[in-house]
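First up is the structure itself, then whatever we jot down about it.
All protein chains but one are shown in place.
Let's look at chain A:
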Amino acid sequence: MSVLTQPGADTAAPRPRGGIVQSVKDSLVVARRNLIRMLRIPEMIIFGLIQPIMFVVLFSYVFGGSISVGGSLDSGLYREFLMAGIFAQTVTFATAGAGAGIADDMHKGLIDRFRSLPMARGAVLTGRTLADLVQTSLTIVVLALVALLVGWRIHEGVPKMLAGFGLLLLLGYAFSWIGALIGLSVRTPEAATSGGLIWLFPLTFISTAFVPSSNMPAFLRHIAEWNPFSATVQACRELFGNLPQGYPVPDAWPMQHPVLASVIWSVVIIAVFRTLAVRKYRSAAA
């Protein structure tokens, strides 16, 4: 019998199990594929690490002595204050990676191949975002070690630290769904990379990530305090014990309840952008 054909077989592929089991299984198959890719392009991981490390060093030593947190210009205090901001910025920069990866798959016709297979609808995107989550976790670990070297410390114990990292990863996962939507919407990986990054700069800078909001003009201050980014940063500062003595916690609700606000923001972003991205995927035309 020929390897190519199976006479008599009415239909070729096993019947899909459907439902959640198949979704999980298909997502893991795609995630594995993306992780293999990442391992084979190690320079991507290395470049992904250089940028946040650069930010840690630049912000701590260049701005550190000039930015006052909690009424003190002590650069050691600023370094502790800063780290949550750098962590959050780093996890959200994964957006560009997800976007570029998916745009590349579109460009090379792989999305067409996946869409012609009897696989779970969201699995290509979920697989990609899960792989990004693994990469982000790795980046966070390396970044935390660098942070320890420049004097960052946690003061609230390991369980709270883990909770803080959990919020960061959840935020990163949420943002990679924004990246997935961008990747499906643009024509080239290059466009996805810049499209995934440009809006992140205002988002991360008009927040409490690098400077307290108290010195901002009123309208920026409101944006900063309701920024999903600020909620996670504030939550991490509380969980890591990195809020300087006398730091004025703003009155805005997300700043008063940062952990809850961070979870809500991330869940809402996932719900909205996952829905939009999966819909876009189903109608994607390469």
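Quick notes
The rule is short, and it goes like this: a residue touches a chain if its C-beta (ideal position, glycine included) is under 8 Å from a C-beta of that chain, and two chains touch if they have at least 3 such contacts; residues count from 1.
Criterion: contacts and distances are computed from a predicted model.
Selecting from "Nucleoside ABC transporter membrane protein", "Transport permease protein", "Response regulator" or "ATP-binding cassette domain-containing protein", the unshown chain of this assembly corresponds to "ATP-binding cassette domain-containing protein" (UniProt protein name). Touching the chain that is not shown, out of A:Tyr78, A:Phe93, A:Phe114 or A:Phe240: A:Phe114 (per the contact rule at the top).
Against the chain not displayed here, chain A makes contact via residues 2-7, 9-17, 22, 25-26, 29-30, 32-33, 36-37, 40-41, 108-110, 112-119, 123, 283, 285-286.
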